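Below you'll find the structure I mean.
Note that this complex is displayed minus one protein chain, with the remaining chains in position.
Up next is chain A:
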Amino acid sequence: MSDAQFRRIAYGSVSPFALLQSRRNSAVSLSKISSPYHVEWWEYVMEYSKDINSLLSDPKSLTSPAIEDPKAVLQKAEEPICLKAAWDVMEIFYADKQSQSWLPERLVDWLAAYNGLLSSTQATIHSQLISFQKELVTLQVIEDSPKYWEVLSAALAVGWLDVVVKMLRLHGSYQLDQIGNRETENGLVEAVAVLISKMPRLRPELQAGTLGECHRAKPDFIKAWEKWRAHITKLDCSAYWVRCDHDQTRKGLRNMLQIMLGNTNSLCTATCHWMELYIAHFLYIRPFTVGLESMYSLARKCMQLKPMTISHRLIQLLLGIIGDNTEVVLAECSRAFGPWMVAHAIELLASGSDQAETLLREEHYNLGGISIEELHRLVYAQVLSSDALTWQIAPIYLTSCIKQGMGLLEILLSKQPVQDVQILLKVIEICRLYELDSVSSNIMKIAGVYHWKHGRKGSGVFWLQQARDEVRLNRIAQQLFDFVGQSISDESFKQWEGLIELLGSESKTAGGLEFLHKYRDFKKSLKQVNDGKTTDAAQQAVESLISLMKNPSTPQQFWLPILYDSLKLLSCQERPLLNVSETNLLLNKLQELSMAKLRPDFIEADLPPQALGSVRLALATNLGRAIVEE
């Protein structure tokens, strides 16, 4: 199976799995008292099983030709795959509670569908039929070929009645020019064909085109069965056989009658594989359901009569199922069919019997305190996580694992590359769905820092804001203002405006555009004062200082740095630049600042420790001089 096919099956099994889990959760919460497995539970499991089964069929199914080839013995069906065969057999034994009474017939159908898979080295009836079909074209007189009779008996033994009848009708005695001479022969062939088509079957219904008479109830069936056997015996003892000229026809037909009567030797000779002999037993010797134990011993007997050289994985699985050995079944699934099969089939196994359920769902100390069910789901989730295309499905499985699922989910999400913005958004969406707020905020912080470091300052700030990372945002705001304070070119300032827009709306510390403009003007004028260019530079600087400090949009964390920067202004030698009210304003601001320092969310500015003291001293001196002046 190709990777793309596996992925398609993986994608498709997500919905049925999630549906079943949610149904289980609601069932558990509704009925805390009684067991959650009330009458309808197996219906849910059956629905789940059918949904997954529909995924396993090959999408390219062949369309049947318009004109049926009269010589086509076998109908062309879709290529069977092993995974579907395994799922089908598990569904038959574990999930399908309705058809437990006609289990043998289900097995007949199963073998009919998958006989071709059972062995690649040994012959199977399917392979015999295929090779005979090839020869059929070249044969002149069909009934002379011994292979024809062999194939007929074989197909009859496994219950492929439609194939048998079709082949019988190819007999030479049906041809119009032959009918006159071979009347008896033809009569015998037709009699056998009619008998076959009327075989009683213990099952509710048959597919269109398949033969037999269905009986639902055992008493009806037994009656019909006895009658049918009586007819066969009557035909076997009839006088017409003597008058049949064609040797092979007589021998072949009588052999077929022996098969229908349940003659063990005939059955053994007719079948190739032990599974076919097993099915033949159910059809002709003991058509009633029996317990698993006797089914198992019958299987063993058949295996002895027809030993296999190499055992196919389907056979091993079937033996495990019939042997009622859950561990073997799990081991076979895991070894032969992979983690997907185990993770999904456990639901079927658990609904099979109470013991199986306990085994699968109880917590094992040696597994780290988790159940077998959870273990296999985690393994499957790991497989999914390793592929870039399927990692997004893994959360569904991980969240159904109560013990270790969430931890592994957090690890999975944190490992995804945040450089790619699409993946980042998908990770955040998963976090939102499963309410993993801390994981989400961590990932956003990492993304924010990544973008900031790679020159994409705008997106860096955006992600840090989404993560509500106040620490780094404040540091960025600080960096920003340092930058603006230094370089004053209009060109770069315009570019920073876009960033300030983004920062300004949410971060309480950034202050916004208005503040930035005033801050820039203040810094410009301070620079002019320092350069000693114009005489009223100092006055301008004072004005912008005051308007800055008065403005409510000035963030508190910048008060001290601004005042510290303007120390030179405040300690101007010639005359005080600030009047009394202005100095009082600044002193009040200082007071507010020292009160604010006591609050827990106060951010200390990066200044020398005596900054506050020196500013206060300068202001006090200024106040004194200003009062003197007035």
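Definition applied: contacts are C-beta pairs under 8 Å (C-beta built on N, C-alpha and C of every residue); 3 or more make two chains touch, one makes a residue touch a chain; residues count from 1.
What we mean here is this: contacts and distances are computed from a predicted model.
Peer 1: According to UniProt, what is the chain that's been left out of this complex called? Choose from "S-phase kinase-associated protein 1", "Protein YIPF", "ER membrane protein complex subunit 10" or "Nuclear pore complex protein NUP43".
Peer 2: "Nuclear pore complex protein NUP43"
Peer 1: Using the touch definition from the top, which of A:E429, A:D536, A:E592 or A:E629 touches the missing chain?
Peer 2: From the options A:E429, A:D536, A:E592 or A:E629, the contact with the absent chain belongs to A:E429.
Peer 1: Pick out which of A:R182, A:H215, A:K457 or A:K589 touches the chain that's been left out of the picture.
Peer 2: In the full complex, the listed residue that touches the missing chain is A:K457.
Peer 1: Consider the whole complex, including the chain that is not shown, and state which of A:M1, A:V28, A:A217 or A:A388 touches that chain.
Peer 2: Answering carefully, the residue with contact to the hidden chain is A:A388.
Peer 1: Using the document's contact rule, name the residues of chain A that touch the chain not shown here.
Peer 2: Touch with the absent chain occurs at residues 2-4, 7-8, 11, 14-15, 18, 59, 388-389, 392, 420-421, 425-426, 429, 432, 451, 454-459, 462, 465-466, 494-496, 498-499, 501-502, 505-506.
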